[in-house]
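Input: one structure, supplied below.
Right, subunit A next:
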Amino acid sequence: QVSDDLVKIGILNDQSGVYADFGGKYSYEAALMAVEDYGGSVLGKKVEVVTADHQNKADIASNIARQWYDTEQVDAIMELTTSSVALAVQALSQEKKKVTITTGAATTELTGKQCSPYGFHWAYDTHALAIGTGGALVEQGGDSWYFLTADYAFGYSLEENTGAVVKEKGGQVLGAVRHPLSTTDFSSFLLQAQASGAKVIGLANAGLDTQNAIKQAGEFGIVQGGQRLAALLFTLAEVHGLGVESAQGLTLTESFYWNRNEESAEFGKRFMERTGAMPNMIHAGTYSAVLSYLKAVEAAGTDETEAVSAKLHELPVEDVFAKGGKVAANGRMISDVYLLEVKKPGESDVPWDYYNVLATIPGDQAYLDPAQSGCPLVTN
Partner candidate 1 sequence: MTLLEVNGLHAWYGESHILHGVDLFVEEGETICILGRNGMGKTTTLRTIMGILRKRTGAIRFAGKDMMGVPLHRTAREGLGFVPEERGIFATLSVEENLMLPPVVAKGGMSVGEIYELFPNLKERRSSPGTKLSGGEQQMLAMARILRTGARCLLLDEPTEGLAPVIIQRIGEVLIELRDRGMTVVLVEQNFRFASKVADRFYLMDHGQMVADFPVEELPANMPMLNSVLGV
Partner candidate 2 sequence: MAPVTDHEPRVVLSARGLGKDFGGFTAVNNVDLDVHHARIHALIGPNGAGKTTVFNLLTKFLQPTRGKITLLGTDITRTRPDKVARMGMVRSFQISAVFPHLTVLENVRVALQRPAELAVQFWQPLSALDRLNGRAEVLIEELGLTPYLNTRAADLSYGRKRVLEIATTLALDPEVLLLDEPMAGMGQEDVQMVAGIIREVARHRAVLMVEHNLNVVADICHQVTVLQRGEILAHGDYATVSTDPRVRTAYMGTEDA
Partner candidate 3 sequence: MARGSASPAAPAVAAHPRAGTLKIVLLLIAAAALIAAPFFLYPIFLMKLLCFALFAAAFNLLLGYTGLLSFGHATFFGGSAYFTAHAVKVWGWPPEFGILLGVAGAAALGLLMGVIAIRRQGIYFAMITLALSQMFFFFCLQAAFTHGEDGIQSVPRGHLFGVIDLSNATNMYFFVLGTFTLGMLAIWRFVNSPFGMILKAIRENEPRAISLGYSVAEYKLGAFVMSAALAGLAGGVKALVFQFATLTDVGWQMSGEVILMTLLGGIGTLVGPVVGSALVVTLQNYLATSQFPVTIITGLVFMACVLLFRRGIVGEFYASRLGRRLGFRSES
């Protein structure tokens, strides 16, 4: 019942471009770990993991995905950093009847209008990040906001989602300034944000943009001035890159933190041994995705896509990443997310122990109600 007597999983992501630190090669390691933890085989057949670097180009990704499916017996593709790639590969996989589990891309489109019966979205999305950071911060008194938004769709949706949550919780949005993608100097924008007097400055951007904004905020004394910085998409890997000196006090949301409990700490240490870095939510999410896929294959008794997808929808997700996670009809895997704050320098002498957990947001509050996602697969 297992095609070609082999279960093969492809990890397709950016390993040399802008998002290489986000997931990158370490996601491949996480997948290998999952396979090893599962015992290396399923239904008595060997499990194999292959990986490729799509260089952030959808056509290369699409080309590789097709080749994997058509000539290399790959059964499922995971990770898929960058939304254009994730959307393209998910669409292609739907056509080819193959499973994808996205852990690296943020767009809610994957489980919205462009959802697929065989497409799954793990780890996070723009909505969860917005709710996590926006909602929880207002509850903690951060009730007036000013956004520094990257001037493209991703930035807008983060800003919009977060703004909506802030208002819903009784906070107010004082304004926003849109900065172009890949801005190196944020001082102008920071001055404007500072002048607004908002309690929270929300950074609706990603990657190097966010890092530079945070670093320069320190220079202009924004945090000392009593304002709070909230990064809407930021992970442990980048906090490490930025250094606690600059990142201290920053608030952000992730769906995983290695030092949250013993189990996660143990996982973190094993991951660290292999890679030299602690896992962020994308690494842990990829681990969980691979594990869940293997469990579904086991339960379905086959690696046939329909059956595996059905099991993926059906089975709860129980692992180091998620407790009691469930997969909704639109493919969204729903589990808890955490509002985190970066510690001050010297607050902890454990390496990579960067966060204080401020709040836990239950998955069904964090993620968009599937019925409202716009996914045609959801029947209510």
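Just so we're on the same page, a residue touches a chain if its C-beta (ideal position, glycine included) is under 8 Å from a C-beta of that chain, and two chains touch if they have at least 3 such contacts; residues count from 1.
In picking the candidates, the idea was that all candidates are chains of the complex that A comes from, given by their letters.
On a predicted model such as this, the values are computed, not experimentally measured, just so you know.
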Chain touching subunit A (counting every copy) in this complex, out of 1, 2 or 3: 3
Contact footprint of candidate 3 on subunit A as seen in their complex: 16, 50-60, 62-64, 66-67, 70-71, 82-84, 87-88, 91-92, 107, 109, 114, 151-154, 180-181
